[in-house]
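Okay, so here's the structure we're looking at.
Shown here: the complex without one of its protein chains, the others still in place.
Think of it as A, B and C in the order they're written, each chain with its own count starting at 1.
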Amino acid sequence: MSSLKQSTKYIKVSSYEAAIGDVKSVLLLYSGGLDTSVMLKWILDEYKADVIALTLDLGQQHDDLEKVRKKALKFGAKKAIVLDAKDEFAEEFLAKGIKANASYQGDYHLSTPMGRAILAKKAVEVAKKEHVDAVAHGCTGKGNDQVRIEGYILTLEPKLKIIAPVREWNMDRNEEIAYAKKHKIPVPASVNFPYSVDDNMWGMTWEGGEIEYPHLIPPIEKFLTTYTLAKNAPEKEDYVKIQFEKGFPVELNGKKMKLSQLISILNSLAGKHGVGVVHLVEDRLVGLKSRGVYEMPAGHVIIKAHKALEQYVGTRTLNELKEQLDTKWAYLCYGALWYDPAMHAINAFNDFVNAKVTGEVTVKMYKGKADVVSMQSKNALAYTSFNTKEGYAFNVNASAGFIEVYSLQMKLASARGVA
Amino acid sequence: MSSLKQSTKYIKVSSYEAAIGDVKSVLLLYSGGLDTSVMLKWILDEYKADVIALTLDLGQQHDDLEKVRKKALKFGAKKAIVLDAKDEFAEEFLAKGIKANASYQGDYHLSTPMGRAILAKKAVEVAKKEHVDAVAHGCTGKGNDQVRIEGYILTLEPKLKIIAPVREWNMDRNEEIAYAKKHKIPVPASVNFPYSVDDNMWGMTWEGGEIEYPHLIPPIEKFLTTYTLAKNAPEKEDYVKIQFEKGFPVELNGKKMKLSQLISILNSLAGKHGVGVVHLVEDRLVGLKSRGVYEMPAGHVIIKAHKALEQYVGTRTLNELKEQLDTKWAYLCYGALWYDPAMHAINAFNDFVNAKVTGEVTVKMYKGKADVVSMQSKNALAYTSFNTKEGYAFNVNASAGFIEVYSLQMKLASARGVA
Amino acid sequence: MSSLKQSTKYIKVSSYEAAIGDVKSVLLLYSGGLDTSVMLKWILDEYKADVIALTLDLGQQHDDLEKVRKKALKFGAKKAIVLDAKDEFAEEFLAKGIKANASYQGDYHLSTPMGRAILAKKAVEVAKKEHVDAVAHGCTGKGNDQVRIEGYILTLEPKLKIIAPVREWNMDRNEEIAYAKKHKIPVPASVNFPYSVDDNMWGMTWEGGEIEYPHLIPPIEKFLTTYTLAKNAPEKEDYVKIQFEKGFPVELNGKKMKLSQLISILNSLAGKHGVGVVHLVEDRLVGLKSRGVYEMPAGHVIIKAHKALEQYVGTRTLNELKEQLDTKWAYLCYGALWYDPAMHAINAFNDFVNAKVTGEVTVKMYKGKADVVSMQSKNALAYTSFNTKEGYAFNVNASAGFIEVYSLQMKLASARGVA
Partner (left out) sequence: MSSLKQSTKYIKVSSYEAAIGDVKSVLLLYSGGLDTSVMLKWILDEYKADVIALTLDLGQQHDDLEKVRKKALKFGAKKAIVLDAKDEFAEEFLAKGIKANASYQGDYHLSTPMGRAILAKKAVEVAKKEHVDAVAHGCTGKGNDQVRIEGYILTLEPKLKIIAPVREWNMDRNEEIAYAKKHKIPVPASVNFPYSVDDNMWGMTWEGGEIEYPHLIPPIEKFLTTYTLAKNAPEKEDYVKIQFEKGFPVELNGKKMKLSQLISILNSLAGKHGVGVVHLVEDRLVGLKSRGVYEMPAGHVIIKAHKALEQYVGTRTLNELKEQLDTKWAYLCYGALWYDPAMHAINAFNDFVNAKVTGEVTVKMYKGKADVVSMQSKNALAYTSFNTKEGYAFNVNASAGFIEVYSLQMKLASARGVA
């Protein structure tokens, strides 16, 4: 009964995995790194299928995308596409995150989860246009991204098949390097650099090395983009002004610009001060704890500013509910449910709330910290302005009555004794 | 029908307000400031009642409590009591806040709301012991504290009457100063210092001056305790280690100590680095927006450390629910419902969760920012340790099946079209 | 110091109460009953102001509104208006309640709270048109309706003043009857009928008599509309089919009709079977517990049907969140916050969700009980239809992998011991 043993090389569990022989052309989500380069070769060899490589430009800072494209062609891709999705990412995805004050289990602003949502969407668009049978991705079997990418692709186009070689092939690092060498795929020299990064305009996600072990202090100076090290930040603080229009950032320091550009410039301004570096041990969707170190200068400043302004124009009742729904939104977004109706419905809630989130926020940045130090909004529920406009003041005579009624049940309950 | 006019001087709305003539002895919650000193005189004059002054030692840093006590006697108090409630505050009140990751509308760790809960409790204890008829407090009619103090006192002892002169007398600042001068109560010279503070070991709450106007940047260098100015912080970071036992901080840098002491020392260590300064425009319970600037060095470090450790030992399902309940806890605590059964019930939930929150957290402090950089706990749900103990690894073969089932309804919903 | 005593007849606490002499014309929310008839006279006498009476037609079944109108004129109203608001009530108010599965603390479908929201809105419209200075209502000082009516009116038009005689005058029942007799206002003979009702198309709310005392069993046969007594229901069940279009009921038993008409007919059909009678001890907003007996034949059937259909087209993730938000919606609606942005934002959420709630529901009615016994919807997330359309079946091979990943953290947590 050897078929019961886990050694079986190819186990097809899911109904949408592409069996060899079933696919003629494959869209490979290509990053240019070792894994996806090995995958490219491996798919060509095992599946005997054409490979089209797709790389998305989401404003990542570390990649030379034209080089990536040429690399794909060199390793045998029939076609290699670099797609500029910066504006769509900012305006259709990050904007939803901003309205939701995107923060998972602390201050992780969900750059990778939102990046995966657009990656799947664009992959499906290209897959249809190029008439491929399957999409291949380089996610491992232990992470969140496999759930997001496969879940989203099949949600958007159930007819596609999926190839997930890294999860399936069970090669260890040495086998992968051997395979790469055999196929003349260059292996990165920096064996002393165990850190890996996922990178887009909204943030960089660092993993690997000491980061994997929560009891060790990550040597951030080894891997963080230098300008985000608070140690190297200037001695003088900077102030940045962000103008929001219905919850959407539209101006930076008085200059109108589109969101992708605003984020890019703010990454420089805030990055210089080391703002937005976060250490977090988080719950992966698949049940593992994992630590990441995040660099999100613009993201951090924008979320802080947006949340403060949103609270300024909302009632206390609304602000409490919104905070609860923001938590839910973050868990859903992280949890690979971007295209679930629950998410869309919260977005509708957020759109309503944000129709009032118009105003200017000033953020002070200094040595790694960002503080909202002032705000202005015509929609603020400030009594001062109410007073001015409507001509009457808060009535202190009303307070005693309020207190008596408001506290009544607490008193009654206390009179019955605490459990 | 002049009785309908608002000009009536004394309007008795609540059933528990003390009418003149009804009370023979009054317990005055006395801070030593102008308001409560004027109140002391005013109660003596108007109510012709004995006044006992009560001042609580909650570890505040700015007050000389013995001086305060003498002042009360000097202005006519029959008796003046200073009560050391530091340990009870730390162990019965702040500990609940720590387990709840106490944070209101951002990073306000609820120092004043928790201070008011113990103040009311101790006031009732003293009131009973001293057989007074009424408790007098100096809260205005626009704030949260009147709701907390009156609500809590009457919850704990419904027979007491309340005197709230500041709310009732409608004196403006000039009238109050005139009254003070007439009665030889010294008026603080610093007319150029419009800032007021509420102070206990868990934090200082600054209000007044530019702080009141959210469009102005508060000049924190004018009022903040100097050592908490990030600008003056040392160039070199410090690391602090906190050991938690069932959610309760028990050791600082390897030294066991009681909580009140731990907080006091940590206030110095973290304060030196300017950690825990927060600007917040918040919703008062009575419907007003107000801005505060908070100094909470120890509180900020402890809450960050506790939250990280708690998440490390909880399941993702629990962590999401806990985050939702933490939000609710903060709104109830701020919202004058400390003694409501809803609060007690969440505390029971939190106690259960925290039975596992044992471990050590290392926090890096630098120029105003605190980061949790490492953690250890035998209860961590880390797979690594699981692997070691139980002898098997995460099974990547399971992932594809997980993804297929997990994403099923999102796919079905998408196939029916997005609304 | 007599002014401090509670005996003072007119205490003006709120800043919007109309002082005598300040108002020239008053809009009276007139029901035709004793209270509002006495009020009419009293306002004429005390305020020397013109009174315009307003009565809303919300589909109530017990009132002859033309009679009510004539009564107002007879007692001295300068003008008496009966406004047919049935369609606006159904389409703008009840429709929101249906999408929210409106149910407070059990099965109270919020007929009165929604009725008060439209009453305030129409009152403000008429008040502006008729140029009155104030609105007068007959709510007591112990109930929810005073909060709703005053809160909503001043939200919609802050310049109006409020007169709330029943709360202010402190007449007891005997004094009121004496006043009525003196002014030739007929007093209802039925002193043996202590039950009072609030009535609109969505439901009748019974209070008074034994109902006030939760330890007594209300003698429903004495006051309920006869056809809603299950005892008198036919021996044979009936089935009713409701077609929903985007969450809105559009057809009854195959016949298209407008919502107000559908509710009216369904009240007869379901009422005949005694469906929708609910006993509930509920929390009033002002802290009192009170019991009501409700008759809501159509409301009960529609909410049950809608909830079932909504769940049928939603994902499990969405259905859980929707249930939580429905609870919140009910507390806000009952809690006099209909016009708070929190409510509007949940309505936006609900509108999104309901865009898919299209289909037919069959409800069986028998002896007081309504059961959803079958449903059809093209948007149902039923796998059967998925299977047909998409051509593949649920993959049982995926389940084991799902279980392993899904249960992982529960296992890890258990291995660390239960607290």
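We take it that contacts are C-beta pairs under 8 Å (C-beta built on N, C-alpha and C of every residue); 3 or more make two chains touch, one makes a residue touch a chain.
Keep in mind it's a predicted model, so treat the numbers as computed, not measured.
S.K.: From the list C:151, C:249, C:271 or C:299, which touches the chain that is not on show?
M.R.: C:151
S.K.: Looking at A:72, A:375 or A:400, which residue reaches the missing chain?
M.R.: A:400
S.K.: Tell me which stretches of chain C touch the chain missing from the display.
M.R.: Looking at chain C, the ones touching the missing chain are residues 6, 11, 13-17, 105-106, 140-142, 146-147, 150-151, 154-156, 158, 164, 167, 170, 213-218, 230-231, 277-279, 281-283, 285-289, 307-308, 311-312, 315-316, 319-320, 323-324, 327-328, 331, 336-337, 339-341, 344, 362, 364, 366-369, 371-376, 380-384, 394, 396-397, 399-404, 406-407, 409-411, 413-415, 418-419.
S.K.: In the complete complex, the non-displayed chain touches which residues of chain A?
M.R.: 1, 3-6, 8-13, 15, 17, 19-21, 313-317, 352-353, 355-356, 378-379, 381, 383, 386, 389-390, 394-395, 397-402, 404-406, 408-410, 412-413, 415-416, 419
S.K.: For chain B, which positions touch the chain that isn't shown here?
M.R.: 12-15, 158, 283, 286-288, 314-315, 317-318, 321-322, 328, 332, 337, 340-342, 344-349, 351-353, 356, 390, 392, 395, 397-398, 401, 405-406, 408-409, 412
As a working rule, only the chains that are shown with their structure count from here on.
S.K.: What is the distance, in whole Å, between the centres of chain A and chain C, each centre taken as the mean of its C-alpha atoms?
M.R.: Going by mean C-alpha positions, chain A sits 43 Å from chain C.
S.K.: Centroid from C-alpha atoms only, then distance chain B to chain C, rounded to Å. What do you get?
M.R.: Here chain B and chain C have centroids separated by 39 Å.
S.K.: I'd like the Å distance between the centres of chain A and chain B, where a centre is the mean of that chain's Cα atoms.
M.R.: 34
S.K.: Which positions in chain C touch two or more other chains at once?
M.R.: Expected reply: 12-13, 15, 314-315, 317, 352-353, 356, 390, 395, 397-398, 401, 405-406, 408-409, 412.
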